[in-house]
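Left out: one protein chain. Kept in place: all the others.
Up next, subunit A:
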Amino acid sequence: MARASSTRSKIGYTIAAWAVALTLFFPILYTIITSLKTEQEAISGFSLIPSFTWSSFEAVQTQNDYWKPFTNSVILAVGSTILALIVAIPAAWAMAFSPTKHTKNILMWMLSTKMMPAVAVLVPIYLIFLRTGLMDTRIGLTVMLMLINLPIVVWMLYTYFREIPGEILEAARMDGAGLRDEILYVLTPMAIPGIASTMLLNVILAWNEAFWTIQLTTTNAAPLSAFIASFSSPQGLFWAKLSAASVMAIAPILIMGWFSQKQLVRGLTFGAVK
């Protein structure tokens, strides 16, 4: 009896899990389906069977230059992530291993900046960008993306660093390692899984960021998010082309996420302490 009911509940959970997963994935799936339709099919109502035409992709490729925003996206996502790590690793190290009584407050304050709607600071940031000549430049946008994701990067690294036993860092100090050696040779290699997942998440966040990339760019520094937005033109919507552009924009990040799954889960600290 018990076994039968546990099998039944297992089946129930499996169905529920698939239902949730498919619901979450459906918008992406439908985007992919729509991108394979003709414009005619795309506006003619709900249908899961496309005519498998690549015309929208071809149109997106020929009418608009895909590679320039793609390159911009890569530069912005990777650049802002590297910049964020350079700032966040020492910050998280300090907060995790030499906390003061205000450390928790600082972390909360950092996180609170994410609770404010971005549009609240649009005008000052816009003016700063305009006056410093950073408008529509890759460097300006890289710094901007780094800044908006920094609280999350610091938080994530702080959480990972906290799991590293402090005694190992103390051992390094006793072994003659200075601050730089301690971070470079002991902390960072041990935190690689954590740093890797932080990097991945930050790349995804930066890649998909749409508010600032659309507000602060026109053509030169516009990444793929701005590229997608350019298809929702006032002359009318082109659903199939918009979908094709979206698929081309999310495909790289989707593939990267898929392949790095395993690396992210693996823990390295096993066996360090009892």
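Rule of thumb we're sticking to: a contact is a pair of C-beta atoms (placed from the backbone, for glycine too) under 8 Å apart; a residue touches a chain by one contact, two chains touch by 3 or more; residues count from 1.
Note that contacts and distances are computed from a predicted model.
According to UniProt, the chain absent from the figure is "ABC transporter ATP-binding protein", selected among "Iron-sulfur cluster assembly scaffold protein IscU", "Protein-export membrane protein SecF", "Cation/acetate symporter ActP" or "ABC transporter ATP-binding protein". Touching the chain that is not shown, out of A:A94, A:L122, A:A172 or A:I204: A:A172 (per the contact rule at the top). In the full complex, subunit A makes contact with the omitted chain through residues 165, 167-168, 170-178, 181, 185-186, 189-190, 192, 268-274.
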